[in-house]
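Removed: one protein chain of the complex. Kept in place: all other protein chains.
Moving on, here comes subunit A:
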Amino acid sequence: MDGLGNNLVVFRNVSKFYGDVLGVNRVDLSIPAGITSLVGPNGSGKTTLMNLMTGLIRPTQGEIEMLGYRPDRPENCFHHIGYCTQFDSFPAGVTGRKFILGYLRVFGYEPAEANRLTEEALVKVNMADAADRRIAAYSKGMRQRIKLAQAIAHRPDILILDEPLNGLDPMARAEIIDLFRLLADEGQHIIISSHILHEVDMISHRVLILNQGYVMADGDIRSVRTEMKTHPRQILIRCDKATLLASSALQFNHVVEIKMHEDRQGVLISTQDAEAFYGILNRIILEHDINVESVTAADEDVFAVYRYLVTEEGDNQ
């Protein structure tokens, strides 16, 4: 199939080997619109996956479809894909504006249209004022933003970003994250790889955790965490009778560990069955007339999932 046959990024049993070295292995994926983050340590296969999506490398086996287009047919699929790579390199001697404009002309746009799209992209990344300076004179953050502008200039349906927040100051980060949210709200696929887990956690609708070339988990972070039966889920309860709550909770078999907070106003409960515990908790609160300040899932975030799946997995090997 070739052409907007569906609204998904699809990998079917995709493997990539560099000689004897594994890039990614037996990847089956289906990524819908929204912000998807690729998370994993260096060498886990994040960039390989992105390069496969964009046809910069070809799979050793398997098939990839980007909204129904094959990435090995650039003439069709790159109207719909923008890729901001991690390479901090540019054609020699160009200004920011010429860099974006030049490649838009290669798309086939007329000069007036290419100029308009260039200006629009420059404004989006807040680089309009510096656009006529040579890229060689840009700071790392500016180079990152001009690459991003080049990737979004043709208004792609899928935006793939390899470590896009690298080198950006906190202000620029916030602006760029807002831009990603805006693009995702417009129905785009935003696929981001990042090491900055709290930002991933903040912006992603969905995560894909990779380790040593394998997809360890895929989905929205809460359902990924729920699927991880081997690690008890942690629930933090802030209340006025923490000791009483702790002793009541201990009576249930699925509660495996309880830690009291130093100020005795909080208790961290580890349970094998979070849904059952939430049901019991209501009863305990009512029975003992406990004033509850907050109930939060303490490990339903990317940090925790990453720690369980990647760090501890690595430690066990």
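Note that contacts are C-beta pairs under 8 Å (C-beta built on N, C-alpha and C of every residue); 3 or more make two chains touch, one makes a residue touch a chain; residues count from 1.
Please note the rule applied: contacts and distances are computed from a predicted model.
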{"item": "\"ABC transporter permease\", \"Glycosyl transferase family 1\", \"4Fe-4S dicluster domain-containing protein\" or \"Urease accessory protein UreD\" - which is the UniProt name of the missing chain", "value": "\"ABC transporter permease\""}
{"item": "Given A:57, A:128 or A:196, the one touching the chain that is not displayed", "value": "A:57"}
{"item": "Selected from A:64, A:77 or A:267 as touching the chain missing from the view", "value": "A:77"}
{"item": "Which residue of A:25, A:44, A:95 or A:150 touches the chain not shown here", "value": "A:150"}
{"item": "Contact with the hidden chain (one of A:105, A:173 or A:307)", "value": "A:105"}
{"item": "On subunit A, residues whose C-beta touches the chain left out of the figure", "value": "18, 51, 54-58, 74-79, 81-83, 85, 87, 89-93, 102-103, 105-110, 112-113, 150"}
